[in-house]
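Heads up: the structure comes next, in structure tokens.
The chains shown are only part of the set, and none of them has been moved.
Naming follows writing order (A and B), and every chain is counted from residue 1.
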Amino acid sequence: MSHRLSGIAAQLYEGIKDTPILSPHGHCDPSWFATDQAFADPAQLLVIPDHYVFRMLYSQGIPLEKLGIGGVAYDPRAVFQIFADNWHLFLGTPSRVWIEFVLYQTLGVDILTPETANTVYDQIAAKLNLPEYRPRALYKRFGIEALATTDSALDDLSHHSTSIDADWGGKIVPTFRPDGVLDPNDPQFSANIEKLAEVSGQDTNSLEGYLTALRQRRMFFKSLGSTATDHAIEVVHTEWIEKADLEPLFQRVKSNPTPDEAARFYGHMLIEMAQMSLDDGLVMQLHAGSRRNTNAAILDRFGRDMGADIPVATEWVRGLDALLNRVGNDPRLTLILFTLDEATYARELAPMVGHWPCLRLGPPWWFHDSAAGIARYFDNVVETAGYYNLAGFNDDTRAFLSIPARHDLWRRGVAAHLALMVNKRYFGIRDAEILADQLTIGLARKTYRMEP
Amino acid sequence: MSHRLSGIAAQLYEGIKDTPILSPHGHCDPSWFATDQAFADPAQLLVIPDHYVFRMLYSQGIPLEKLGIGGVAYDPRAVFQIFADNWHLFLGTPSRVWIEFVLYQTLGVDILTPETANTVYDQIAAKLNLPEYRPRALYKRFGIEALATTDSALDDLSHHSTSIDADWGGKIVPTFRPDGVLDPNDPQFSANIEKLAEVSGQDTNSLEGYLTALRQRRMFFKSLGSTATDHAIEVVHTEWIEKADLEPLFQRVKSNPTPDEAARFYGHMLIEMAQMSLDDGLVMQLHAGSRRNTNAAILDRFGRDMGADIPVATEWVRGLDALLNRVGNDPRLTLILFTLDEATYARELAPMVGHWPCLRLGPPWWFHDSAAGIARYFDNVVETAGYYNLAGFNDDTRAFLSIPARHDLWRRGVAAHLALMVNKRYFGIRDAEILADQLTIGLARKTYRMEP
């Protein structure tokens, strides 16, 4: 599915289609690999947890409750039928491309239509019960060499430990995601700071204890294989605040900060994170520009991550100024930027990663991880950034089964792009082959410090 | 004219090129169809009322007065000669594509050059006098199934009544455009409020009477076939104001409001309009991001709509927040968004229409209603919005003769886009044929509630 390739593109794709998969950033559940239990029913597999899927159904007037979302009782077969009845809504979207890959290549079931929904449901359910469709078996079949999850700074990482202890041959590493203890806008911020004290044994009432606790948590993550941190922010803002001002600000933001105080504190803490990276070597990721939970009724009823996160315009140059001018020339730092504002690809990000030694540009993210999104990314980025300032690919998915589909879509996009470049005589086929390999796995390994 | 199509694209185009035309949004003059008088001379037909045409001539130093604009005496033949002498300025623009379609396909005249201007002028003039080039005859020849005009909230819609009474077989419906009575920045705002009292018989001095009058006017428009409202705004802002604050604000904005007061009031009234739509079922259209009348000398001398309206950056997510969180989950509402800021296609609008049940995305608007504009629209929008959250096409023209040309350009663009998607294996030819039909007429009928 996706991209019928011919000529040079087909030739390049041939050379990378079977390369192992590195998944250095994503949202898979580590318990899958720790427990190796079978995946639940087809609705749980393909509809209920996938915000790409249910947002589209919701946009066409289907209540989320009818999809089994929000803790209601539901009949998985009925949910799957609704999905099949509305399968045409996904025409033209990468979700359809990915799910077709899962259905027809990974699971090998019949063509999905409203009429075949029942049969396909049974076929999927039967497969999920087979040993070769358990998480660890699929991990191996997919040819994954390592997979990073994304975990709260407060997480005990027990599943990662179990996964390591089980010695089944897979590599599941955590990623340090401390937003909950850095961002005063998080409703649980103050409670999280207290929980941070518990898990670290530090007195997080003082700024010093708080910073020490963070350093310690990072080392804990690193001890379980983590090579990276991850940070999410709506509006990019960084700002260095001197200690005399920071200590009282830290005390204030714990209870009812003003928006400005919250932004300033978080903006400072991002620089602290970058500085800690100089010491512990964790690669820093910044995902910016998503306005979260824009539908208040949905947030109240169903919680976060329910398809109402919408991108906004992002200003990278001024927003990162303070961070970059503090640590951006230090060769020890790697900071990977992810944007949802494609207008910044050519305008800001490509020139920035083409100058600052610490910066790398992440692959097309979220809505832009698609055939046209990938083409726009290369078109806008490469001429200024070159290839070696890119971070390669990551699938960023919480749908484990879609991983091969997403990497395949990327690889086809890489082949299509490089063939275009060869055709424009930017370089020849031999250089294109080297670049194809870099974009498939080399750059990701190097950028995330996950060399096998 | 435009797009030499081959292969799958040609096949898809074949299937839609003769589909009836639905024109659910535009600016044709309803008197044309009420009176069915012949169009005036060629200069009046092709140059003087077309701001796409005279802005380009003005940009190259030709004074508007020389084109017969601004109430000056003019020789239509001389104006037409100037147009022909500068015909090369339009190379590469959709205006040239549209006008060539009108000249060579609709009117069947000779090739226009500076040398043939006189002959072509005579040929057009002769055609316009024939019965088969009268508005109603052309309407039928064009295969139009319904056409919506855009009309002031204060309009008596007499031409629409006449057109209905005449029973000639065409369907000309009004669209409720209340900017003049909602936007305190309109220089006539206060006078318009008084006129609203006259036409409605309500006391518009009170907020309640004002709102009642608006409700009543909407019902009047609906009684003459209207299915939609339309609203124009430079900067997207919506805000719900509670009654205690709204009443005094309403009184203040009638005389010399501050810019902030005007913006707040208009932002509130857009939500009132959406709420009225819940009751009366009128589809709501929002055209945002055009900065009007940027050339003060031109405005003073020639008035509005003289080619100096220029797009500005638009922020949809934050701007519509209040409206959407008040009525956006209500299944009764349809709100169609039109943008002039293409950077918002993929960043904001596609994710928004892919979540909110009320939202649909309008087709490429104004400067972007062009071959490349249509290609960019599909490229940026479809992967996230799918097809079924789009509003189909509308021509938005005040040049009646250009309607078939504009729909043809769109249909060629649809065919070219879908062929690309088939080639990328997003879907097969059968799905492409269904989508081609939807994009040509199905989605417009459904979104505008204008099923035949």
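What we mean here is this: a contact is a pair of C-beta atoms (placed from the backbone, for glycine too) under 8 Å apart; a residue touches a chain by one contact, two chains touch by 3 or more.
What you see is a predicted model; the values in this text were computed from it and never measured.
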Full complex stoichiometry in copies [only 2 chains shown in place]: 3
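One rule holds for everything that comes next: only the chains that are shown with their structure count from here on.
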Interchain centroid distance [CA atoms averaged], subunit A/subunit B, Å: 40
Residues on subunit B engaged by subunit A in the complex (per definition of touch): 313, 315, 317-318, 321, 324-325, 328-329, 331, 343, 346-348, 350-357, 359, 379-380, 382-384, 386-389, 421, 423-427, 431, 434-435
Touching residues (chain side subunit A, partner subunit B) in the complex: 1-4, 55-56, 58-61, 88-94, 96-97, 291, 294-298, 307-313, 340-343, 367-368, 370-373, 376
